[in-house]
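Structure, as structure tokens:
Here the complex is missing one protein chain, while the rest keep their positions.
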Amino acid sequence: MSKKSNKVLTARRKREWGSGLLFVSPSVIAMACMVAYPLVLVLIYSFCKVSLPKFDLKYLGFENFRKVLTSSQLPVVLKNTLLWTFVSLLIRFILGFASALIMQVDFKGKTLFRIITLIPWTMPSIVAANLWRWIYNPDTGILNFLVKQINPAAATNWLGNSSTALMAVIISYSWMGFPYLMLMIVAGMQGIPREYTEAARIDGANAVQVFFRITLPQLKGFLLILTLLEIISGFNSFDLIFTMTGGGPGVATETVGLNIYRMAFQNYDFGKASGMGVLLLIMVMIGFGLYSVRQRRLERRWQG
Amino acid sequence: MKRNWKKWVSAAAVIGTLCAGMAFSASAEDKEVSVWLGSWWEGEVEWMTQKFAEDNPGYTLNIELQPIANYQDNATSAILGGSGPDVLALDTLFLPAMMDQGLLQPLDDFAAENGFTEDLFVDTVYDAGRTDEALYALPYRFTCTSLYYNKTMFDEAGVEYPTDDITIDGLCELAAQLTKDGKYGFGIAASKNDMANVMTSFVPFLWGEGGDFVNEDITAGAMSTPESIEGIKKWVGLYLDGSVPEGCINYAITADLFPLAMSGEIAMIPMGDSNIVKIDEFAQENGFEWGVCLHPGLVRAAGWSFTIPSSIEDRDGAETFIKWFLQPEILSMNNTVLPAVKEAQDMGKWGDELYDIYKKQADQCKNAPQTPAWTQIQLIVTEELQNALSGSVTCEEAAAIMDERINEVLG
Partner (left out) sequence: MTMNKKKRTLILVLVYVLCILISIFALAPFVWGISTSLKNNTEVYSLTPTLIPKKVTLANYIAVFHDSSMMHYFRNSLIVSLLSTAVSMVVALLAAYGFSRYRFPGRSAMLTSVLFIRILPRVCLLVPFYMILAKLKLINSIPGLVLVYLVVGMPLTVWLLKGYIDGIPIEVEESAFVDGCGPVQSLIYVVMPMVAPALAAVAMFVFILAWNEFMFPLLFAKDQACRTLSVGLAFYIDETGIQWGQMMAASILMSLPAILVFSYAQKYIVSGLSEGAVKG
């Protein structure tokens, strides 16, 4: 990249920053309408006791936050949420990458494979959740039926056993979500200029080296955004767990997202639900902040 | 830039026309009354709409069916957003919290003016819609569970059928006797995604032993009383003894126990009036005979009531509908739900002897504690019961934790 042309371009761009604003205006306006208001409300509610139906507010200071942070269930819920988020992300990445890499190879049946891997994603979650719940059913479910043919002792109560319940739900979630990751990875791979991989090949690198030295680093930025977004949605999601186990047995599959839902729509405690939402926001922002700081430090180191 | 502007203008025009189109389609001469009912009312919509228009000139009925999934959040969001229906049907379980949050309008004057007195209705469902301050709901549906049993399985095991005076201990005994050869004697529901079902399954044992969730003035938990612990032990005991399927810890009655019973895998389950019509189809296909008797202990009185959301300013339409539909002649015309108006219970198809058992069971019924904290209590009890079922705590420990947590909520 020639620095001179860069400067010319950026100079022109600096002058025309008005056009920049125009480009982003539709999305920013939509956001301002739809998001600013809820964001402000959530912030306000988290410090108040909210009385329905008129949403009367009574200032409570940090009471909501205190109640959330001192809840005896918090450690378990956090642990479940972290496992839920990261393990399913890992599984989805593995499956997604494997599928994406397979697509790079020319083989018979590639089109069929393309279509098959998309199917889990096209199923509405309400159907998928009930279907998986039924598959896991210890008495009438197909999974135990198959397992019993091989090893009767291994057939367990997948969703009713606190040691297997979380993993069982994670697998269902991964099934539903891996096509999306696969798609994103394929799209990302498309952006890698082919000259890089070709050049490496000519230099004698084998497929594995190409993957780890060229493909992966090029995808890094892309993947990082994806990961961040997926982590966030992992913290918020609840409808799959709700349908399959309701958070049980006990609190074995209770996550933060489910807890917030319960608080708002079953206990009608919008104040506490907002408090949890704000805590989540803070957590994510801290994580994001730490990451940016680390990035900048690394960059500075590179520049010597 | 010019191209951009054109794009936005045309987009805005499209959106604007769509909005305008929506507005125009909503004009009517008659007064429209919107009513939310559960999706299982589908077969009734046509005659109700017709007859309502006939009997009430100047009004049209618009029944909006809602799925049971997320019914309560759906209703809550609509009311809070300011556009709820004129009449909202609610399960008795949804009532305490919604009444407490001011989401419903009082119906005392309306009920008095139209002669809707307490004695017209099944008392338990009526009570569920009342607080000390006011009456917020008028029941139209009563439902409870009785004990269904598979006669063929009993015959094969050489055991005598249960009768109306069976006790909780008797039930546990029969359950053990009928559990053999991979089949089970009974089923319980303990799934956290349907806590209402869990309560339906559990309370006969709790109340049957004389225990309860909270004390009389609802100021403290009462799960650690000897009676309550006895009830917990008997219910949990069924699971630990293996008299109920292993999956019960995550089962709901209609979603899981009912299909198992229909396939002849469970000999007895609690069965509600809405499922009893389906049994014959399955019994014939799977070749068995069945019967019902009174469920031991006290079963949970459940039902649905009509309410008027607080977001409604003009109550006229709502009152017209409720007044009309609660008439015994009209209410009994429905083929879907057992009426809560006593007179209607003997009319139409509801006079059939198939439903006699539920009318009898109405005398052996009890309401869950009338407190806005009920949803939280339900959650606490379900969670700790699940812990007891999985063996991570004993029944006594579970009871103690329940009381601790309930006191925290009530205190």
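Note that the chains are named A and B in the order they appear, and that numbering of residues resets to 1 at the start of each chain.
Methods note: contacts are C-beta pairs under 8 Å (C-beta built on N, C-alpha and C of every residue); 3 or more make two chains touch, one makes a residue touch a chain.
The structure presented is a predicted model; accordingly, all values stated were derived computationally and were not measured.
Chemist: Let's see if you follow the contact definition: name the visible chains touching the chain that is missing.
Modeler: A, B
Chemist: For the chain left off this view, which of B:Q105, B:T225 or B:S274 is in contact with it?
Modeler: B:S274
Chemist: Among A:A187, A:L216 or A:L290, choose the residue that contacts the chain missing from this document, as touch is defined above.
Modeler: Counting the whole complex, the residue in contact with the absent chain is A:A187.
Chemist: Pick from B:V35, B:M48, B:L61 or B:A78: which residue touches the chain that isn't shown?
Modeler: B:A78
Chemist: If the hidden chain were put back, which residues of subunit B would touch it?
Modeler: Missing-chain contacts on subunit B: residues 1, 3-4, 7, 11, 15, 18-19, 22-23, 38-40, 64-70, 73-74, 77-78, 80-83, 254-255, 258-260, 262-263, 265, 274-275, 278, 281-282, 285-286.
Chemist: Residues of subunit A in contact with the chain that isn't shown?
Modeler: Contacting residues on subunit A, toward the hidden partner: 1-2, 5-6, 8-10, 12-14, 16-24, 26-28, 30-31, 33-35, 37-39, 41-42, 95, 98-99, 102-107, 109, 111, 113-128, 130-132, 134-135, 139-142, 145, 175, 178-180, 183-184, 186-188, 190-191, 194, 197-198, 201-202, 207, 221-222, 225-226, 228-229, 232-233, 236, 239, 257, 260-261, 264-265, 270, 273-274, 276-277, 280-281, 284-285, 288.
As a convention for this text, only the chains that are shown with their structure count from here on.
Chemist: Starting from the mean Cα coordinates of subunit A and subunit B, work out the distance between those two points in Å.
Modeler: Measuring from centre to centre gives 35 Å for this pair.
Chemist: Note which residues of subunit A are touching subunit B in the complex, please.
Modeler: On the subunit A side, the touching residues are 19, 22, 26, 51-55, 126, 137-140, 157, 159-162, 165, 242-251, 262, 265-268.
Chemist: What residues of subunit B sit close enough to touch subunit A in their complex?
Modeler: 1, 4, 8, 69, 72-73, 76, 79-80, 97, 100-103, 190-195, 245-250, 256, 259-260, 263, 265, 310-311, 375-376, 379, 382-384, 386-387, 389-390, 392
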